[in-house]
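Mind looking over this structure? Questions follow.
With one protein chain withheld, the remaining protein chains of the complex are depicted in position.
Entry: subunit A
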Amino acid sequence: MRILLYALSVSVVVILAFWAYGEGYETRATERDVARLERTIGARHQELSMLRAEWAYLNRPDRLQELAEMNFETLGLIPLAPDHFALADQVGYPPPAPLALPTPPASPQVWAEGEALEQKIGDVIVMTYRFGADAKPRVISPPTLADDGEQLP
């Protein structure tokens, strides 16, 4: 009986020792993992702050102003002035679609008409959403680009 007890306790000690060692190794592995993750997070934070600085640099008012001037033909941006404020009923919403006429089914022809439509309309500046949606994407002649594709002011 006593021998059995001894054997049992010795084996329990051995098992516990194995378990404790196992836990120890696992802890150290986890610690290494955590440290690695923290380093990664730190590096990402560093990249993020770098990107933020770059974003702020690219959005600096001087550069935006020069870009707006360079692209004035396409964008037509001018500084905000008091007469740019308007009332809601002064906004040119698209005219309501005629109710009586059945709307023609959307066909690929509508898309093909895009260019013809544009020619037909000619000089009239149409600002309805329909024209914008139907028209073929226009190629806006881009200003000169730098080597990396950035518009340099």
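Keep in mind that, in the parts below, a contact is a pair of C-beta atoms (placed from the backbone, for glycine too) under 8 Å apart; a residue touches a chain by one contact, two chains touch by 3 or more; residues count from 1.
Everything that follows uses one rule, which is that contacts and distances are computed from a predicted model.
*Asks:* Suppose you had to identify the omitted chain by its UniProt name; would it be "Glycine betaine/proline transport system permease protein", "L-serine dehydratase", "Sulfate adenylyltransferase subunit 2" or "Cell division protein FtsI (Penicillin-binding protein 3)"?
*Replies:* When "Glycine betaine/proline transport system permease protein", "L-serine dehydratase", "Sulfate adenylyltransferase subunit 2" or "Cell division protein FtsI (Penicillin-binding protein 3)" are compared with UniProt, the left-out chain turns out to be "Cell division protein FtsI (Penicillin-binding protein 3)".
*Asks:* From the listed residues A:9, A:46 or A:74, report the one that touches the chain absent from this view.
*Replies:* In the full complex, the listed residue that touches the missing chain is A:46.
*Asks:* Touching the hidden chain in the full complex, which residues of subunit A are there? Just list them.
*Replies:* Touching the missing chain: residues 31, 34-35, 37-39, 41-43, 45-46, 49-50, 52-53, 55-57, 59-62, 65, 79-85.
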